[in-house]
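Right, one structure below, let's go through it.
Only one protein chain is missing from this complex, and each of the others stays in its spot.
Labels run A, B and C following the written order; every chain starts at residue 1.
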Amino acid sequence: MIDVQSQRDHRKVVLDKVGVKDVRYPITVLDKVKEYQHTTATVNMYVDLPHQFKGTHMSRFVEILNHYRGGVSIRNYQEILATMRHRLDAQSAHLEMAFPYFVEKRAPVSQIQSLMEYRCTFSGSLGPGDEEDFVVGIAVPISTLCPCSKAISDYGAHNQRGEVSVQVRFRHFFWMEDLIAKVEERAINQVYALLKRSDEKYVTELAYDHPMFVEDVVREVYGALEEDENFTWFTVGCENFESLHNHSAYAFTEFSRVSAEGTDGAEISEAVAQGNGQGR
Amino acid sequence: MIDVQSQRDHRKVVLDKVGVKDVRYPITVLDKVKEYQHTTATVNMYVDLPHQFKGTHMSRFVEILNHYRGGVSIRNYQEILATMRHRLDAQSAHLEMAFPYFVEKRAPVSQIQSLMEYRCTFSGSLGPGDEEDFVVGIAVPISTLCPCSKAISDYGAHNQRGEVSVQVRFRHFFWMEDLIAKVEERAINQVYALLKRSDEKYVTELAYDHPMFVEDVVREVYGALEEDENFTWFTVGCENFESLHNHSAYAFTEFSRVSAEGTDGAEISEAVAQGNGQGR
Amino acid sequence: MIDVQSQRDHRKVVLDKVGVKDVRYPITVLDKVKEYQHTTATVNMYVDLPHQFKGTHMSRFVEILNHYRGGVSIRNYQEILATMRHRLDAQSAHLEMAFPYFVEKRAPVSQIQSLMEYRCTFSGSLGPGDEEDFVVGIAVPISTLCPCSKAISDYGAHNQRGEVSVQVRFRHFFWMEDLIAKVEERAINQVYALLKRSDEKYVTELAYDHPMFVEDVVREVYGALEEDENFTWFTVGCENFESLHNHSAYAFTEFSRVSAEGTDGAEISEAVAQGNGQGR
Partner (left out) sequence: MIDVQSQRDHRKVVLDKVGVKDVRYPITVLDKVKEYQHTTATVNMYVDLPHQFKGTHMSRFVEILNHYRGGVSIRNYQEILATMRHRLDAQSAHLEMAFPYFVEKRAPVSQIQSLMEYRCTFSGSLGPGDEEDFVVGIAVPISTLCPCSKAISDYGAHNQRGEVSVQVRFRHFFWMEDLIAKVEERAINQVYALLKRSDEKYVTELAYDHPMFVEDVVREVYGALEEDENFTWFTVGCENFESLHNHSAYAFTEFSRVSAEGTDGAEISEAVAQGNGQGR
């Protein structure tokens, strides 16, 4: 059978990314407490395509994903990228995954436990050459109480559900649970899947005592991440699903550590190696 | 060219609905204040298909929609259904539309104006025979403050954005604006696109003075719609995007007026006729 | 602490459904091949609320879900409903779950294996009294080639991705895998996560040899389900994401077995019991 994809192309247009998008697949990721966590991911896999080739070989991407099924994790992310680049005979490879990540959480007073969902993203690339990049993202639901509403009202204050979105580049392996904890500690007003009445009283009064704008939340989380030398670059966004409006309030900022070290390929490999050692 | 759709089918399976789905089209609807409102709709159009025919003629649906473009409204809804049934040579026709509807709204203290979006749905059918049905739906964003949180806390009370979803069958034409007003009056704590600080103080205190569960909101709106003899059937749902949880609280109930009158075809025609007279 | 929810309500409005909506939780379901499958669900849990009570106790729903975590499956669906009804002191309970379900599938020629995602829904209710209901839904991606396009064109024929949606009520336990297989066999032109070139040639020619309208797909699947006496009621829908249009073609029909037996509570219990025995 002829291989149309390998035919010569004469348009002289290099393609940055060619591959499969929105592949739905079950994957396994590392879990600080349970060691492993089964979840369901949406996956994009791309490589570059030199100008002289007509097309890439799409089925190989899913073969690779299928090979790593049941074991796709932060542990072998760069290994999958290397396999992609090798198998597709490419200069660079890109792998993006989005998946729900569940963490067991205790209510503040009753200590009753339930599972909270955090939406997580991995986005990595390899090449051309030794270039490596890996960005981990997490969306953390929070609650916020409006400082302006509290200050100007004789009683009460509007509050609402919000969401902090963090993206980080890093030097060494870290646990998602620790990043989530940093965000929740600084945002103060946390969200739970399960609260009893004693908890509800506690979180209601805690919120009234700690009013925060989206601006405040971003600055607090920024402070926590800036302190941690492991993060060489990060963005923090906070969206409030306003309870007085039908739209959101939003704040966002970006940080890049000014240092000679940077996040180079070696460090990312180290991070992944650490992950291997600690995680499994 | 042969007409494959008109070929005989021998499987003896009657199809309830055959047609086009998720057609995106600009439409015009009636507006109480401005007379007309331009909006963008997602449209489903179906007819039944007798067992002996292989297929329907899909292009005719879009031809009909295209014919009524710029003038698709509550005014000619039954007319479009009749055209569908006739042109497709069918026993019954179904037409569903979902579109954003914008209403100008004044802030409670500053009286500053802005536009609020309400998501609206029309769902009508005609046939077999004289059978007619028409259900109008509207989603109204609101704010709610938790009675339990207020009662058990020394200060403060969690609140959040919510959404009331109403579906109605009716006797006579009514304005969407009036249905929205009924919902907002009973839910008390309204949502706005634009509030100044004097408004924010007012709505914050108003909410603290009027705590409501989703259960309360549904019962209040139920009361308002039950009082209105024009509505022969309705459902009321309320969803709270809880600020302490990552999920929603929800309540729902259905009402059907027990009377000799019912919502028969004649009444719906009357409703539409009234709409014609009053609306344009 | 006062229990506001238990206070007396005087509006005399019974609520059909009160509870939690869009709870995201990891669950385990039965798998014909692997025994268990871990997946992630979106869950709604409701009970009715008599007119004299102000509110329900929302936290109990998540407690119940949390109790069954890691073991929520078709096996104990009615047991969860019974627990909900009992714990919430209600007349009726409703439990809805939507989750991706993955099945290993072989390519038709190369026999290479990969995982296909099918979107599955469970929707059950219990009460008032002994009333039981359980509807299982599955969305099966397929491919369709247009008979009209083939018939009128000198060569080629447009085809596209489609999706068959089936909902069933049933007498005895059945495997999701078997329902999916019935749909795929009758739709003929299947979809895969992974195909090699030999497979691509096969499915391309197979499609050209078996053109089908959405109407044909619905009638074929209808035939397969009607033959199976286990299904007492079902609906079949087919949506084609047309490749010549920016909207879908759609067909739908409903079947109810006319028999003295019906789907009563005892039979559903039997189905679940069978599930227990076979599945675990």
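Simple rule for what comes next: a residue touches a chain if its C-beta (ideal position, glycine included) is under 8 Å from a C-beta of that chain, and two chains touch if they have at least 3 such contacts.
This is a predicted model, so every value here is computed, not measured.
J.: For the chain left off this view, which of C:Gln7, C:Thr42 or C:Thr204 is in contact with it?
T.: With C:Gln7, C:Thr42 or C:Thr204 as choices, the missing chain is touched by C:Thr204.
J.: Of the residues in subunit A, which ones touch the absent chain?
T.: Residues in contact with the chain left out: 1-2, 4-5, 9, 11, 13-24, 44, 46, 49, 54-56, 58, 62, 147-148, 151-152, 213-216, 218-220, 222-223, 239, 245-254.
J.: In the full complex, which residues of subunit B touch the absent chain?
T.: 1, 3, 23-26, 38-40, 59, 62-63, 66, 69, 100, 102, 112-115, 117, 193-198, 201
J.: Which parts of subunit C face the unshown chain closely enough to count as touching?
T.: Subunit C touches the missing chain through residues 116-117, 141, 143, 145-146, 148-149, 152-161, 191-193, 195, 197, 200-201, 203-205, 207-208, 241-247.
Definition applied: only the chains that are shown with their structure count from here on.
J.: Taking the mean of all protein CA atoms as the centre, name the chain whose own CA mean is closest to it.
T.: C
J.: For subunit A, which other chain has the most distant CA centre?
T.: For subunit A, the chain whose C-alpha mean is farthest off is B.
J.: Can you work out the whole-Å distance between the CA centroids of subunit B and subunit C?
T.: Once rounded, the distance between the two centres reads 27 Å.
J.: Which subunit B residues sit where two or more other chains touch them?
T.: 148, 152, 245-247
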